[in-house]
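Heads up, one of the protein chains got dropped from this complex, but the rest are sitting where they should.
Let's turn to chain A:
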Amino acid sequence: MNLADAFDEPAFVPYLCVGDPSVERTREYVQALVRGGADVLELGLPFSEPIAEGPTIQGSVVRALEAGTTPEQYFEFVDSLDVDVPVVCMTYYNLLYQYGDSEAQRASDASGEAASDGPESFVERAAEVGISGFVIPDLPAEEAGPLRAACDDHGLDLVFIVAPTTEGDRLERMVELSSGYLYVQARLGVTGAKADVSDQTEASLAKVSQYDIPKAVGFGVSSGDQARHIVEAGADGVIVGSALVDVVAEHGDPDGDDVPERLEAKARELSEGVAAGAENMAKPEGQ
């Protein structure tokens, strides 16, 4: 499914890390999020060094790794998902870089003789299972050439994060390389739920309003009210991770706990916030 089209109406974009506490439970959670109004799913593939994440998502990543979640399981999971919203894969570059390298390649790698094939095999496999695009927080535009090329070859989108510190030529270059949507980072720092809407949000949106690509705001969004504010400030989408992972973190007995119900309720609050913001937007987005 075309990623940009999912933002025709302001979109609610939830994030969860696959495999926390198990791949099977993630399936229930994802279905709950879709029932609650998810328009796009950002699904995390756990990596051992999640340097852009705050404590909440770090905890989730650790649980997923402890449960033994591998890239291949992740792909099989996405392949078997029966939802009709686009899936974006969020992970770190080393997992793309290593995927599919044969033992022989790795051995000759170690002696420096042959290049690994870089992100190509990973992207190919992602395309096969129906993933629409990627967010890779430790891959700035400067290092993204090989991944951008692989995405182009397989028709996938590559989403870049615009930070509060991104400006000038770098911003231009990043927008040029981006497709699908721009991930507008609402505040400096790492992921984590916050109670307020960052003052930086409007300035960050203004900075990118001239570009013809959907803008989704993330980092610190936790309530329907915040989501509404952000859409009113001109965003085409609202990304929410930690506030949902907080619910997942309280999982208990697979048969007995009410995590799916609570996730659905939280998702509904957030997606309704997005919808209310859209309604209140009398004027066209940007300006």
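Everything that follows uses one rule, which is that contacts are C-beta pairs under 8 Å (C-beta built on N, C-alpha and C of every residue); 3 or more make two chains touch, one makes a residue touch a chain; residues count from 1.
The rule is short, and it goes like this: contacts and distances are computed from a predicted model.
**Q** Suppose you had to identify the omitted chain by its UniProt name; would it be "Tryptophan synthase beta chain", "Cytochrome C oxidase subunit IV", "Sirohydrochlorin cobaltochelatase" or "Glutamyl-tRNA(Gln) amidotransferase subunit A"?
**A** In UniProt, the chain that is not shown appears as "Tryptophan synthase beta chain".
**Q** From the list A:E142, A:D199 or A:D258, which touches the chain that is not on show?
**A** Answering carefully, the residue with contact to the hidden chain is A:E142.
**Q** Given that one chain is not shown, which residue among A:P21, A:G44 or A:P71 touches it?
**A** Selected residue, touching the omitted chain: A:P71.
**Q** Thinking of the whole complex, not just what is shown, which of A:Y29, A:F47, A:F77 or A:Y181 touches the missing chain?
**A** Of all options in A:Y29, A:F47, A:F77 or A:Y181, contact with the hidden chain holds for A:F47.
**Q** Which of these, A:S60, A:Q185 or A:S271, touches the one chain of the complex that we don't see?
**A** With A:S60, A:Q185 or A:S271 as choices, the missing chain is touched by A:Q185.
**Q** Could I get the residues of chain A that touch the absent chain, sorted low to high?
**A** 47-54, 58, 62, 65, 70-71, 92-95, 97-99, 106, 109-112, 115-116, 137-143, 160-170, 174, 185, 188-190
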